[in-house]
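Only one protein chain is missing from this complex, and each of the others stays in its spot.
Presenting subunit A:
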Amino acid sequence: MSLLDYFRSKQSPRSASTAKERLQVIVAHERGQRNQPDYLPRMQQEILEVIRKYVPVEQDDVHVQVDENGNCSVLELNVTLPG
């Protein structure tokens, strides 16, 4: 580490901790999606199209998720409607 690097690292926030926090969030999110059934993205798309017949919504206004609850699964549908 050169002298310049030394002062630079003292001034700016430590970028490694930012990296770690961001990774923890995205990895947890992606692990949650990992066990989702393969048909989910397509189903989400079709649900989106149905909703769009009635209300203008964007892609990320619709969230579909399957949660395992012991011996049954719950399909959770979350739609944010324009206010």
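Following the convention adopted for this analysis, a residue touches a chain if its C-beta (ideal position, glycine included) is under 8 Å from a C-beta of that chain, and two chains touch if they have at least 3 such contacts; residues count from 1.
Just so we're on the same page, contacts and distances are computed from a predicted model.
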Worksheet item: What is the protein name, per UniProt, of the chain that does not appear here: "Iron-regulated ABC transporter membrane component SufB", "Xanthine dehydrogenase YagS FAD-binding subunit", "Septum site-determining protein MinD" or "Ferredoxin"?
Response: "Septum site-determining protein MinD"
Worksheet item: What subunit A residues would touch the chain not displayed?
Response: 1-6, 9, 14-17, 19-20, 22-24, 26-27, 30-31, 34
